[in-house]
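Just one protein chain is left out here, and the rest sit where they should.
Each chain carries a letter (A, B and C) given by its place in the written order, and its residues are counted from 1.
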Amino acid sequence: MDLADARRIIDAGIGEADRIQSPSNIAVVDAGGSLVAHVRMDGAQLGSIEHSIDKAHTSVLFRSATGDLAQDSEPGGQFWGMALSGLGRVLVFAGGVPLVVDGEVVGAVGVSGGSREQDGAVAEAAAAAL
Amino acid sequence: MDLADARRIIDAGIGEADRIQSPSNIAVVDAGGSLVAHVRMDGAQLGSIEHSIDKAHTSVLFRSATGDLAQDSEPGGQFWGMALSGLGRVLVFAGGVPLVVDGEVVGAVGVSGGSREQDGAVAEAAAAAL
Amino acid sequence: MDLADARRIIDAGIGEADRIQSPSNIAVVDAGGSLVAHVRMDGAQLGSIEHSIDKAHTSVLFRSATGDLAQDSEPGGQFWGMALSGLGRVLVFAGGVPLVVDGEVVGAVGVSGGSREQDGAVAEAAAAAL
Partner (left out) sequence: MDLADARRIIDAGIGEADRIQSPSNIAVVDAGGSLVAHVRMDGAQLGSIEHSIDKAHTSVLFRSATGDLAQDSEPGGQFWGMALSGLGRVLVFAGGVPLVVDGEVVGAVGVSGGSREQDGAVAEAAAAAL
């Protein structure tokens, strides 16, 4: 996951976000969970800056799309309380997607700013550019 | 959002809080989420100091009344777990209201100290003074 | 230390800050170190918001003007390292002044935004209004 990869992924995300009119924050992290690049699109809300970074971070740490962690972390779920861990950096709502090459997680992209469907669509479009 | 604006907003909030006998903390932040002014009314509880500031902060960051964020952040909601993000500074219960001019969020007011209905009423009265 | 006291103290600080042209953040805390009121004057820098609150907090906690704590907390001083304590909320540079009535610390005022001399002058003018 080098900077050129990250920027290509981010630009693909920006393209989709523009298309569906959902101004987003988009972040890419490497296999260790460390930030490689981030953008806040014009008009994207401030609260989504950290969310985009933390969704990418969560995706790498648990090798999952963040939305897939929701049910298990609800009351009654097998990982109930997980959404409160990591000093608040573990996010379990949609928008974080792992980047996988040959079965290996090489990083993740995190998107925040729209609805569950919008963030998910932008993240998928971004990840497809890897 | 200058200090004169913030003080006028706060004074309107104090007026309503006195009327409904709900001693409150009232905070105003600017469009970037930074504090402009805060008051703790006589008799208001200490735990509400940070709550008033964080509600205003949350309102600007997500361009929403804080109470409107509650349902989406509950288990099963599209942003489940959001109430646990932001190092605990994201509050999703009533009392934070964005201040909007010509469709732009120029700041927010946050009120804490009473019930959901009381905090909401004081915040609405405060915001109306912009 | 009620809100009327805090506002009178803050207004005296604003008057002096205007006079010496040093746009300031001014905070008043009670005897327990809890915030009673805060203002950010127009043009005051954002970094001074927390500093004003933390200076007032420090002044009450150690019953000292913050500037008087500097030397002791330097390398070689009897409280070396103190400036690193309190999760960063202990500030040892000028601008925090305890408010004393009949020998009892009843609160403190914290001022931040200018030079050592400016913050000190505004804090002294504010405290004199108690």
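The rule we apply is simple: contacts are C-beta pairs under 8 Å (C-beta built on N, C-alpha and C of every residue); 3 or more make two chains touch, one makes a residue touch a chain.
In this text the structure is predicted, and so the values were computed from the model without any measurement.
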Listed residues C:Ala70, C:Val105 or C:Leu130, member touching the removed chain
C:Ala70
Given C:Ile10, C:Ala65 or C:Leu91, the correct residue touching the omitted chain is C:Leu91
In the full complex, which bits of chain A touch the chain not displayed? Write them out.
2-3, 6-7, 32, 34-42, 46, 49
Logged for chain C, residues touching the omitted partner chain are 45-47, 50-51, 54, 70, 73-75, 83-84, 87-94, 115-116
Touching the hidden chain in the full complex, which residues of chain B are there? Just list them.
30-34
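What we mean here is this: only the chains that are shown with their structure count from here on.
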Does the chain-touch network form a line, ring, star, complete graph or other?
line
Measuring centre to centre with CA averages, how many angstrom lie between chain A and chain C?
42
Where the CA atoms of chain B average out and where those of chain C average out, how many Å apart are those spots?
25
Could you tell me which residues belong to chain A and also touch two or more other chains?
none
